[in-house]
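Of the protein chains in this complex, one is absent; all others appear in place.
Coming up: chain A.
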Amino acid sequence: MSGPNEDNNTQLSSHIFGDLLDSIIVDVASECHRIAKLGLDRNLEEEEEEMRLSAQARARVADPSNSSETNTKYVVDIFGQTHPSVATEIFECMNCGRSIAAGRFAPHLEKCMGKGRKARLKVTRSSTAAQNRYLRGSPVSTYSPYSNSTSTNRLSNGTPSVAGEEYSNGTYEEPWNKT
């Protein structure tokens, strides 16, 4: 008895729901239309601008005729800063005590501390310090996040002279491991 009536009801409900949905769709469409025409959606233009700029940057990067040296002098980063291609801040090498430019620091350290034949012959601090460093080479570098806190804690408590070697190893290893 109520079978066909229920079907009718269901059909009616769906129809009414469709009406409501259409009405909301038109509302949303007209709102977006309004925003588009009035230019209220500033993101719209900004995105266009950004897409253009990123396409430009990509073209410049992909362009093989640009040499990286000369280009980095004139390319501006997202904050509007230009950086020289070789970092120019000057530090003191903790191994040999010389003043080195930051951009030249890594190659300097290579020669000064490690791989070179001449470096191995150099005795800067003490032979034991150098030996410890070579023996504990890789493990120490993995310790660096921990040695950060532990070594500073120990240092603040006052360093006993016996463990002085260890601390100096710690402090020597961690800064350049961090960088």
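One rule holds for everything that comes next: contacts are C-beta pairs under 8 Å (C-beta built on N, C-alpha and C of every residue); 3 or more make two chains touch, one makes a residue touch a chain; residues count from 1.
FYI, contacts and distances are computed from a predicted model.
Among the names given as "GPI-anchor transamidase", "E1 ubiquitin-activating enzyme", "Transcription and mRNA export factor ENY2" or "Phenylalanine--tRNA ligase beta subunit", UniProt records the absent chain under the name "Transcription and mRNA export factor ENY2". Contact with the omitted chain, checked across A:28, A:61, A:90 or A:106, is made by A:28. Think of the hidden chain as still there; on chain A it touches residues 1, 4-5, 8-10, 12-17, 20-33, 36-37, 39, 41, 43-44, 47-48.
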